[in-house]
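As structure tokens, the structure follows; a few thoughts come after it.
Yeah, one chain of the complex is gone here, protein chain that is, but the others are all in their spots.
Just so it is clear, A, B and C label the chains in written order, and each chain counts residues from 1 on its own.
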């Protein structure tokens, strides 16, 4: 496994493919919050054979994919302020009640974006600490402490190629030790008590190459799969 | 004024008449909670020329009088568990929200029953302290601390003829210093910083006779009226 | 797989309710009480129960029957005694049921705190009274408050008007009362609904309990006259 890796030996997933991979992993019947960023894309790629109820902190439960062009409704948006549609069984409610659901432990799973995730599941996704720009926390801290499980969906590295999965978050934390699973454009990784376990990787990626882009030590699951998604 | 008083020199108001007198004193446009007992009777005798919005802690705002016989709805009752009707503009909501209205200071006025009221507005209306019988507090304590004003509606004396307006409540308090006005079957009395001021008395009643049935000192308002209500 | 929270029988609805559990029961007076579910719990035979309900039942059936059954160790409520609450009154007088009396607004707010993940809250109700005896008092901006703790339950029994297979609910008039907040505050929320409607029949604007809070729904639409 010491063969030299070339930059084009593997292909990163698109944001939509990353969302698709995460969406396929959601248990049937779950109540799931989709956070700002890549997570909100999941609504467009949910598995057709499962009934999963999507929650948005702006007072929506049971929403569906983005509307067709021309069918947008200004009063019907998700946490990322993108247009959505409603599924039968959906409901609207006020913000306070949306956070009763979140803080009160009623959400089975929240998918969140991240600036950084640590090997022990610390999450940093609300501020880079750059005082020139206003920080924005939104519902991230509420979800991080309230949802029964937290998965992170993010690019594996920053635009500069630096790892986003780190030993210690250098950005201010959203919450400590809350992330259970990480989906990136390269791999699906469990945050286990014994460290990071790679459940799947994109075709052509090696453990060494992935480790080079990941600060904490990783190990491959015995049944590590190829991570793939429909084109698009 | 030292003439001997005879028992039949005045006539006590009926419960309905007492409710009528209190109802006529409610300012137009008020949001008013009607407590268990005599207060709930007020809904049947509200002044026709005013729009007053009645609140019940079981999740009803804007209710009207009792229904005609045969038109009762088991799902539509007041705090006394008596049948009511709804007025246009009324609304239903859950218990928690009914108490947001109460505790949050949104109710202009609450009319409550009492076991005892003190000359300084202390209210005792939830338990006699008799350990053989279970006490019941209901929404009385919430109303006592939350409504902008508290009026008490009660018989002037107990069944044994003892004063219910007392120097010091002997029963456990509901709240201290909250009552602003007392309507009894004999008089309308303001609880002022300077003591009890009689605003009205039933026909034939004297200050001496009323004082004999009232522990704290009373004085008559300069414009003390005759307290009267339609028969019934 | 379609989500389907509808169960075929009252027996299936209450399955798993066991000894020592804490059970919230919706209703205010005779409005909104899930009498059929209560009867099913009685048949099940669970004992040593803690009941959280605004009242303690009147007459001989429903909540009153539960109170008289000897299976309730403790009740948390605001107003147990009413005309006809003989079943409870007798057990209380005999010292056979422990009573925690809570102001009605504090009762519903404590349920909401449990539902909303609030650790505790400062409440102005009852300050200086017997019902606040022993509770922490704190002065905030010149006003005194008592510290109140969340009130959760293992099970909530709730009566609703309409339900769909996801568990969305609407209620009828003042029968709504404690239904929505109890549905939110229990680990297992069991609903008896007068009507079961298709998933697309409810207006998403007017659902009063969202499906996320409901676990089981049973259809009960009988004309039975209860002695309550």
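The definition used in the following text is that a residue touches a chain if its C-beta (ideal position, glycine included) is under 8 Å from a C-beta of that chain, and two chains touch if they have at least 3 such contacts.
As the structure is a computational prediction, the values presented were derived from the model and not from experiment.
Novice: Please identify which residue in B:28, B:130 or B:223 touches the non-displayed chain.
Specialist: From the options B:28, B:130 or B:223, the contact with the absent chain belongs to B:28.
Novice: Which of these, A:134, A:161, A:193 or A:230, touches the one chain of the complex that we don't see?
Specialist: Of these options, the touching residue for the absent chain is A:134.
Novice: May I ask which residue of C:99, C:118 or C:188 touches the chain that does not appear here?
Specialist: Looking across C:99, C:118 or C:188, the contact with the absent chain belongs to C:118.
Novice: Have a look at A:51, A:116, A:142 or A:188 and name the one touching the chain we're not showing.
Specialist: A:142
Novice: Could you please point out the chain C residues that touch the chain left off the display?
Specialist: The list for chain C reads 109, 113, 116-124, 138, 140-141, 143, 145, 149, 170-173, 203-206, 208.
Novice: Across the whole complex, list the residues on chain A that are touched by the chain not included here.
Specialist: 56-60, 73-77, 81, 86, 92-96, 98-99, 102-103, 127, 132-142, 145-146, 172-176
Novice: Touching the hidden chain in the full complex, which residues of chain B are there? Just list them.
Specialist: Residue positions of chain B that touch the missing chain: 28-29, 31, 49-51, 53, 55, 61-62, 86, 88-93, 97, 99-107, 145-146.
The definition used in the following text is that only the chains that are shown with their structure count from here on.
Novice: For the chain pairs B-C and A-C, which is connected through the larger number of C-beta pairs in contact?
Specialist: The comparison resolves to B-C.
Novice: Most remote chain relative to chain A, going by C-alpha centroids?
Specialist: Comparing chain centres, B lies farthest from chain A.
Novice: Specify the chain with the shortest distance from its C-alpha centroid to the centroid of every protein C-alpha atom present.
Specialist: C
Novice: At what distance in angstrom does the C-alpha mean of chain B lie from that of chain A?
Specialist: Between these chains, centre-to-centre, one finds 58 Å.
Novice: How big is the gap, in whole Å, between where the Cα atoms of chain A centre and where those of chain C centre?
Specialist: Each chain's C-alpha centroid was found; their separation is 37 Å.
Novice: So the centre of each chain is just the mean of its C-alpha atoms; given that, what is the distance between chain B and chain C in Å?
Specialist: Chain B and chain C have C-alpha centres separated by 30 Å.
Novice: Can you list the residues of chain A that touch 2 or more other chains?
Specialist: none
Novice: Two or more other chains in contact with one residue: find those residues in chain C.
Specialist: 112
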